[in-house]
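These notes are about the structure you will find just below.
In this view, the complex is presented without one of its protein chains, the others remaining in place.
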Amino acid sequence: MRYYNDLMKERRVTYKPAGKGKIFTDPDADRARLYFRDQKPRKMTEKVTTVQNAVSEMINDGDYVGVGGFGANRIPTAVLHEIVRRKKKNLGLAGHTATHDFQILVAGGCINRCDIAYIVGLEARGLSKMARRAVESGSIELTEWTNAAVTWRYKAAAMGLSFLPVRCMLGTDTAKYSGAVEMECPFTGAKYLAVPALYPDVGIIHVHRCDVYGNSQIDGILIADQDLARAAKRLIITTERLIPNEVIRREPAKTVIPYYLVDAVVEVPFGSYPGNMPYEYFSDEDHLRDWMKAENDPHTLKDFLERHIYGVKDFNGYLDAIGGIARLQELRNLETLVEK
Amino acid sequence: MRYYNDLMKERRVTYKPAGKGKIFTDPDADRARLYFRDQKPRKMTEKVTTVQNAVSEMINDGDYVGVGGFGANRIPTAVLHEIVRRKKKNLGLAGHTATHDFQILVAGGCINRCDIAYIVGLEARGLSKMARRAVESGSIELTEWTNAAVTWRYKAAAMGLSFLPVRCMLGTDTAKYSGAVEMECPFTGAKYLAVPALYPDVGIIHVHRCDVYGNSQIDGILIADQDLARAAKRLIITTERLIPNEVIRREPAKTVIPYYLVDAVVEVPFGSYPGNMPYEYFSDEDHLRDWMKAENDPHTLKDFLERHIYGVKDFNGYLDAIGGIARLQELRNLETLVEK
Amino acid sequence: MMEYNNMELMICLASRYLEDDSIVVVGTGAPCAAAMLAQKIYSPRLMIMFEAGGIGPLLPSMPISVGDSRTFYRALGASSMPDIMETCQRGLVDYTFLGGAQIDCYGNINSTMIGDNHQAPKVRFPGSGGANDLGSLCWKTMMITPQDKRRFTEKIDFITTPGYLTGPGAREEAGLPPGSGPYKVITNLCVIGFDDQIKKMKVESIHPGRTREEIIENTGFELLWVDELEESEPPRKEELDILRNEVDPYRYIIGRE
Partner (left out) sequence: MMEYNNMELMICLASRYLEDDSIVVVGTGAPCAAAMLAQKIYSPRLMIMFEAGGIGPLLPSMPISVGDSRTFYRALGASSMPDIMETCQRGLVDYTFLGGAQIDCYGNINSTMIGDNHQAPKVRFPGSGGANDLGSLCWKTMMITPQDKRRFTEKIDFITTPGYLTGPGAREEAGLPPGSGPYKVITNLCVIGFDDQIKKMKVESIHPGRTREEIIENTGFELLWVDELEESEPPRKEELDILRNEVDPYRYIIGRE
């Protein structure tokens, strides 16, 4: 039997920054602990509020934001629109497969720095010309990462650490424009990159259901939201529907986000529209195509945004503008593969 | 805004073993990758077998074993008894709140080395005199850790890494008798201990239900089993009941252990007895008390083991010996809080 | 005045230190009884967590194991050990309760072994379990323990769980989270806190009928004493009633004394 300690002795090693990308958020776990101790409400109290109040009270100009879901799947659209309507400025963003969410925030001119895993594109749908122009103009400060790197940065924070070792990015320009650090394994000497914990100022996550305290259930894939919820200093939950606490207690294993992580709860039916909400409604590909088409011309885009965001009072106004219940019913049938 | 990179530059740091405990398993992630590539069956094929075959084909003398559940909760008792019946020798064990499982394996004289988080005791029930004698005799090589350290060692392996940084054990004798290494954070300079990934040769986990391929669901807390299943080189699943694959596909989010992690599947109703199986049956505290009482005298213990393990053909024989269906029905009523 | 035994006394006193709207991770036995009692009288919204994954259960009875099904009965969550430990590491858990075979003046605890040969100890205990993790990562660590010279010793045989280690600054120096550490030790004789400056045990109140001399006799190191030493308030009738009738009706814990 081989004992690995026989190989082990005190030794000097080198930590070397792998890139020149900026780290926009404080990875310090002790400072995060103090914040969580002093600012996170342990009290299981009603947290139900409006989108307007959640955004005005919990998102400040300059904050760094992490958005749940995956681009145009289970995204908190209502909060993103409200951020735009309120003209929030100089936000930082975790661009963790940020597709339509990125598009919304860039349209509003809200972002001035971004940790990139995936931006500008909308996956199979093509690219957002407007977002692309904004990035190419140099108006957004950029640090490169990957989807796994950002998910692990959230996980580092969720674990209460200041870093995690990873095996991606090594040897590439992605690393050279990242904030990762080259290091080695204390046991094997293998090369790793260390990535810094990412504790966003605000996390925004849309869920299927939660109680008034914020105990939340999500159906289907979690993407990175179990970790984002734990990493975020403040957490806004929007939910398809509010449920009694009793339903939470009936199946405790379904609680992905417990109340003590949550600072605000808003009930927003169809809240991921025009994104896909698993088991509820499919993405509105027509509307997403209209948006991308509107970007061909600044005037058209201005009109489009006026019609759907600036000119409506709230998210329900937006839903009315895109066709209301009738359209949402079609998207429900698409999602559930019901043929009519 | 403060940028953390401004603090960063290439620098020399020290890695220093914090303890003299031995590391019993290979933490090397590259070797684990090659094992997983070459030996893990990607094929979604029927894996149903018997306890006898699973133990004889998949557990060798000298192997290092990780046991699922938590001491006397959701433990794979049938496999543990079969290991004893087959007189497996020189096993290593992850003593991750190992209570009745430890007691069984030590009674069989199967273990010669142990990563300790918690051994010898049975929580509120008291201590196993027999297990204590065995440990005090020096016959088992011991390395100290903690419950969190072992769970994170599994997680390091589950993540495909060779180590993880942790904030427990620091400053204590627990660290001095561990295999951890002192290191510091590449971003903040904070002190950490690095713990080596734990890839057991064999993992054994009892679940509520799985299909013939091994896709498994667990009700209630997972303890560390989501990570143990991913860390183990070979994985034996025992299950309360086999279910059709169709049931798995109906709620994919409930799959805690997908088939490609699983090497053998055995249907063992009441398989956690005398341990607690959440929502199914409570622990048999009378039987556990009888076992502990039998340890007062080597002869009594020998008789006890003969009656319940060596002298019965299989796990059903054991269940008959303790009172069969009638007793199990009582334990079911205890678990579900049904008053009769 | 009501009759009560030492275990009842310690549980009742401990329950008063658990603030409402806070989070506590407990083990089985007296700590769990104290938390349950606190919930029923002082801190109805105290959130109890168990290290194996249970979050905020409506405990129907005393758990036998920190991983048994009672620990997540009608709970708010049923997750995993890494989730709970990481919640502690992240700084969200206010209190924890530990026990041990030996404790020193800095609140360092031994639950591993007696003797000096680790491979063949004179007496082997279970080891850390989650104790080291909780004592390292939760904000305030409390202990419920009988007090005698064997347990309260100048030098413990093995530091399983860190108290203030060697004194002021030692936890931080070791890399443990600043601001965490031992908070109260509740014994059959007195309630002990820790001096803010030198981080050593400091007696805060003496239980009814006990004396300073008795405490000194039962302690293997020098204790500090607060200036205005008080008498501990004995168990109230409501506490004892609920403890005996609702928390531990079968006297699993309070019958142990």
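Lettered A, B and C in written order, each chain numbered from 1.
Rule of thumb we're sticking to: a residue touches a chain if its C-beta (ideal position, glycine included) is under 8 Å from a C-beta of that chain, and two chains touch if they have at least 3 such contacts.
Small disclaimer: the values here were computed from a predicted structure and weren't measured.
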Across the complex, visible chains touched by the hidden chain are A, B
Which of these touches the unseen chain: A:Val13, A:Leu34, A:Val48 or A:Leu127? A:Leu127
Any idea which of A:Ile23, A:Val135 or A:Leu319 touches the chain not displayed? A:Val135
Which is it among A:Phe70, A:Tyr273 or A:Phe315 that touches the chain not included here? A:Phe70
Which of these, A:Asp173, A:Glu251 or A:Asp297, touches the one chain of the complex that we don't see? A:Asp173
Extract the touching residues of chain B with respect to the undisplayed chain. 29-30, 32-37, 40-44, 157-161, 215, 230, 248-250, 252-253, 255, 258-260
Tell me which stretches of chain A touch the chain missing from the display. 69-74, 95, 97, 99, 116-121, 123-125, 127, 132, 135-138, 141-142, 144-149, 151-152, 155, 166-174, 177, 190-193, 220-227, 276, 278-279, 282-283, 285, 335, 337
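Here is the rule we go by: only the chains that are shown with their structure count from here on.
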With chain centres defined as C-alpha means, what is the inter-centre distance between chain A and chain C in Å? 39
Averaging only over C-alpha atoms, locate the centres of chain B and chain C and give their separation in whole Å. 28
By the touch rule stated above, which residues of chain B touch at least two different other chains? 167, 190, 192, 220-221
So chain C residues touching two or more other chains come to 72, 78-79, 82, 88-89, 137, 177
